[in-house]
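Below: one structure, written as structure tokens.
All protein chains but one are shown at their positions in the complex.
On to subunit A.
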Amino acid sequence: MSNHDETPENRLRRELPEEVRASARGAVNAPETVDLPGGGPAELTGRQRLAKSLWPPRVSRAQLIVALLLSGLGFGLAVQVASNSDSDTALRGARQEDLVRILDELDDRTQRLEDEKQGLEKQRAELENSSNQAEEARRQTVEKEGQLGILAGTVAARGPGITITIDDTKGTVEANMLLDAIQELRAAGAEAMQVNGVRVVAGTYLSDAGDAVGVDGNKIKAPYRLKVIGKPQDLEPALNIPGGVVQTLEKEQATVTIERSDKIVVDALRAAKQPDYARSSSR
């Protein structure tokens, strides 16, 4: 550098007068110089020196050294340009501050997207949860509908229980005796029952009708067959207790047969009836 610094300084000092001289001479003596190319170096203009050095080519030590250095420069230049231009990412030439800023922006964006993702996942979890809850509620409703239907007599029921057959040849069995039997069975835990094809529910009423018995207005005749779903081990003793239903009926000379069964089907149905006055208080 020091060498080089020194050169321009010398040049600068010398340049102005020389150049003025050269241009003045160029204006005046230009044809002469062209006519005499072999003149002294001091009389040549820069252009002529350039042309002279370019053609004809001379092999000298200086030329070879300069050629070597210039080939090195050309090599480095080409390599640098190639490595710069074939870099596929646009970030390669970016400055550090730009890179930091881009990185920050990416971080922010990542953060935002992460937040959004979390929100959406939470929403999805809530939706799944609520859908599960709705499913559960529906299932419970169906279950409850079944239970209430059994109570109200709107659906058929099956399960373990007993069958009671009351054979009344003398026509002495009255409605109150059947009612006693039904109450006793209810007290023993009967869950669904029917008598001669009429479902017995909470609102069932019995009435005497000559030699028959009216159950909810349907006249049924002996033999009375009660199908009862409940725990057989509870139902049967409840009827057989001393002074109970069976003894009372046998005193009236009716025959009572009780059969336990694992599979009783109570398939007599009642129509569901909308109450006229009572409304659910939960609404």
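As a working rule, a residue touches a chain if its C-beta (ideal position, glycine included) is under 8 Å from a C-beta of that chain, and two chains touch if they have at least 3 such contacts; residues count from 1.
In this section, contacts and distances are computed from a predicted model.
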Hidden chain of the complex, named as in its UniProt record, picked from "Integral membrane protein", "Cbb3-type cytochrome c oxidase subunit", "Peptide/nickel transport system permease protein" or "ABC transporter ATP-binding protein": "Integral membrane protein"
Hidden partner chain, touching residue among A:Ala62, A:Ala202 or A:Ala278: A:Ala62
Contacting the left-out chain in the complete assembly, out of A:Ser83, A:Thr110 or A:Gln133: A:Ser83
For subunit A, residues in touch with the removed chain: 1-4, 7-8, 10-11, 15, 18-19, 23, 26, 41-42, 44-47, 49-50, 53-59, 61-80, 82-83, 95-96
